[in-house]
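A single protein chain has been removed from this complex, and every other one stays in its place.
Which chain is which? They are A and B, in the order written, and residues in each are numbered from 1.
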Amino acid sequence: MSAVEVPNTQPIDGRLLAGAEFTRQLAARQRRGRLWARFFSLSTVVAVVALITLLLSIINDAFGFVISTYRVDPTTLAPDGNLELLSNEELAALLPERRLGAYLRDNLSVVPPTEFPSVPLGQALPGAILPPGVAEKTFAETTVEERRSILANNLNVDLLASLVELDVVSEDVRETYTLIESLFERDRIEREYEEKFGGASATDTVKYFRSWLSLDFITAPQASSPEVAGIRTAILGTVWIMAITVVFSFIVGVGAAIYLEEYATGNNPLERFIETNIRNLAGVPSIIYGLLGLAVFVRVLEGITQGRTILSASLTMGLLVLPVIIINAQEALRAVPSSLREASFGLGATRWQTILRTVLPSAMPGILTGTILAMSRAIGETAPLIVIGASTTIFVDPSSVVSKFTALPIQIYDWTRRPQDDFRSIAAAGILVLLVLLIGLNATAIILRQRIRRSLQS
Amino acid sequence: MESQIKAGQQADISVGIARDVFRNVRRAEADGRPILTQRARPFEDAARIFLILCAMLSIFTTIGILLVLGNESLLLFINEGLSLIEFLTGTEWRPQSGSFGILPLLSATIKTSVIAMLVATPLGLGAAIYLGEYAPQRLRAALKPILELLAGIPTVVYGYFAISFMTPLLRGLLNSPSFFNPNGTEILQFYNNVSPGIIMGIMIFPTIVSMSEDALSAVPRALREASYGLGATKFETIIRVILPAALSGIAAAIIVGLSRAVGETMIVALASGAGPNYDWNPFVFAETMTAHIARISSGDLSYGSVDYESLFSIGLTLFFLTLGLNILSRWITNKFREVYQ
Partner (left out) sequence: MSATNSGSAYSFELKDMNVYYSDKLAVDSVTLSIQARKITAFIGPSGCGKSTVLRALNRMNDLIPGAKVTGDVRFMGRNLYDPNVDPVEVRRRIGMVFQKPNPFPKSIYDNVAYGPRLLGIRQKSTLDDIVENSLKSAFLWDEVKGDLKKSGLALSGGQQQRLCIARTIAVEPEVILMDEPCSALDPIATQAIEDLMLELVKKYTIVIVTHNMGQAQRVSDFTAFYSIRKAAEADGIERRWGLLVEYAPTEQLFSRPTSEETERYIRGEFG
């Protein structure tokens, strides 16, 4: 420790400042202190400003005016242009004739795309409701009416509506404006609309305020065009991955924590090594876990995981969050008073009975809080999913643990890196969905934490 | 007390009934063996083995990482006749044409990480000092959740922020004609290392604040009081007594932050550029190690190809780099503990 300059009002040999001189020097020192204090508080302000700017820039991109052109004006098809008011049959009738085969092949067929034209429909579309006599025919032998009827009977209304939107209405967003531009530069937007697109008199162009985050956006499946793309496929992918991750990492993580806290004696070198190792793993970059998952789960265990699937992603994520869950669970177990363990042992309980009936129930709220926090970290993890091979061109919802998948952060990443403004806008909308999920998870954790505090007080 | 004793006497009779129940339990358990004899508890043993396996999984994970990264890297080195010197000092990374110099990727990682630390260290330390020493209790309580929120935001969102806000902002400032740039030449490319570096600094900021604050609050009260007692001002006490005493804790925080910056992927994957570029100028595009792994693996990658194996060699470099930083930080922390306990 360096020596502190010691001011003293009693001059010793005249070497220290005294009287008015000292007061002046002290005032200068105080000024310097205040200046630095301002810098310290300013650093804190930066954090607040950064957070606000971040949120604002996302909201700014997620809402605003757009100028779109349509091939067919949706208001001529349905009241207010709301296609979901139409029935399945009405929607199927609107679909363009030359695309009917592609719809069947992409959304219903279970055979490889190249075989689809040559296989009887009963075999290509097992389980589908088919008009009488169609099961034996190949696609080429069916009539247009039969094709429309298969689509109307087997696809849900959302999907049909989005197909109509994509291929019939075919909205093309030509210009997007940010929220700030929409609020403060309406004149410029109006002028550009007039000059470039002919303004309100143009028949195929509209200018409207678009909320990119909408119920449609959340419920529509993933699609390649930003005007109709939704986030449902990605949300479902994330839900599947998280569900399996939490089961795997909770069981293994809590098991490991129980071993380390309740069985380990603390002076065994293996146990010390496990402890150190867990702390090291917590610091390994997530992309390395992605490489591990790619080599082990996707490649070596392909027979079990079927390659780049939800299962591989979940196991990779499980390993990634394991150290966090173990460390949190250890803390929760350590907080259980040892008097409870003694009481249980004193009544003749075995170790396992003591853990199951006394220690775990007491530690459970803490363990759950830690698990939720770990999950909220995992839900936004993107890098490992990219490496093990999430696909951004999946348009159908995942249906099993060995489905190919996309996920929320993957979709956000993919949309963000496209140069077009409209992709930027759906990325912002996707981020808002992700942030709402995160806030929900964290709020649950906070409520749990308060419950624990209250129950400890009573 | 009398009434209680009466209650006890009443109980005597009914305890007799309960005793009968236990006699049955006991007779069953004592059947054919002396009392207290150890009994087999297969379920208990199975549970124990399961728990040990759970704990061992973390070791298997480490072994798995080392094996996977090491094995594929080794294949690359052998198949391509690559030497470690070439790998570490080569200035070109073009796996398809047999160039495996990690420097272009490593230099970009170093550039972005250094910029991140230049942002995060002074700000983080300043905020930690403010929160720990100056801020009133209620303001502190309000600011802490904001920091937690910043720490909880997924990095892909930060990446979005970098490319849709920070890059255009910086390009607007630097590339438009000004006193420093009279001709308005393009100083800052669209993909660059400055913008992701700054955003990474903001991402790391909460880590540095919370770890440094812990270090500051661990400084014994007696030290502060000693300094105040000698007539030092608050600022002098902080700079000359508290900061030096907490230095190792703060160093550990900075190293952990650096390790996170080195391993961070999404921000650089979105904003640093789509190709390796050996140039120490941070204003031009240059892909980092993590960004390169993310970009190459997001395409269709065939197992055992040169591209595939080369990713693992980058991964191995990254693993040792971050592991080294983490071990260093813990070593410093442990030393720190010894001083004050």
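Please note the rule applied: a residue touches a chain if its C-beta (ideal position, glycine included) is under 8 Å from a C-beta of that chain, and two chains touch if they have at least 3 such contacts.
As the structure is a computational prediction, the values presented were derived from the model and not from experiment.
**Q** Looking at the full complex, which residue from A:Val247, A:Leu270, A:Ala343 or A:Ile439 touches the chain that isn't shown here?
**A** The single option touching the absent chain is A:Ala343.
**Q** Which residue from A:Thr205, A:Ser312 or A:Ser362 sits in contact with the chain not drawn here?
**A** A:Ser362
**Q** Can you say which of A:Gln123, A:Asn153 or A:Gln353 touches the chain missing from this structure?
**A** In the full complex, the listed residue that touches the missing chain is A:Gln353.
**Q** Tell me where the left-out chain touches subunit B, residue by residue.
**A** Residue positions of subunit B that touch the missing chain: 1, 3-5, 7-8, 10-11, 14-15, 17-19, 21-23, 25-26, 29, 34-39.
**Q** Residues of subunit A in contact with the chain that isn't shown?
**A** Spelled out for subunit A, the touching residues are 265-267, 337, 339-350, 353, 357-358, 361-362, 455, 458.
Throughout what follows, only the chains that are shown with their structure count from here on.
**Q** Distance from the CA centroid of subunit A to that of subunit B, rounded to the nearest Å?
**A** 20
**Q** Subunit A touches which residues of subunit B in the complex?
**A** The touching residues are 41, 43-44, 47-48, 50-59, 61-62, 64-65, 68-69, 72, 122-127, 129-131, 133-135, 143, 146-147, 149-150, 152-161, 163-165, 202, 205-206, 209, 223, 227, 230-236, 239-241, 244-245, 256, 259, 262-266, 269-270, 290, 293-294, 297-298, 301, 303, 311-312, 315, 318-319, 322-323, 325-327, 330.
**Q** Applying the document's contact rule, which stretches of subunit A touch subunit B when the two form their complex?
**A** The touching residues are 1-2, 4-8, 26, 29-30, 32-34, 36-37, 39-44, 46-48, 50-51, 53-54, 57-58, 61, 251-253, 255-256, 258-260, 263, 271, 273-274, 277-281, 283-292, 294-296, 299, 319, 322-323, 326, 350-352, 376-377, 379-383, 386-387, 389, 409, 412-413, 416-417, 424, 427-428, 431, 434-435, 438, 442.
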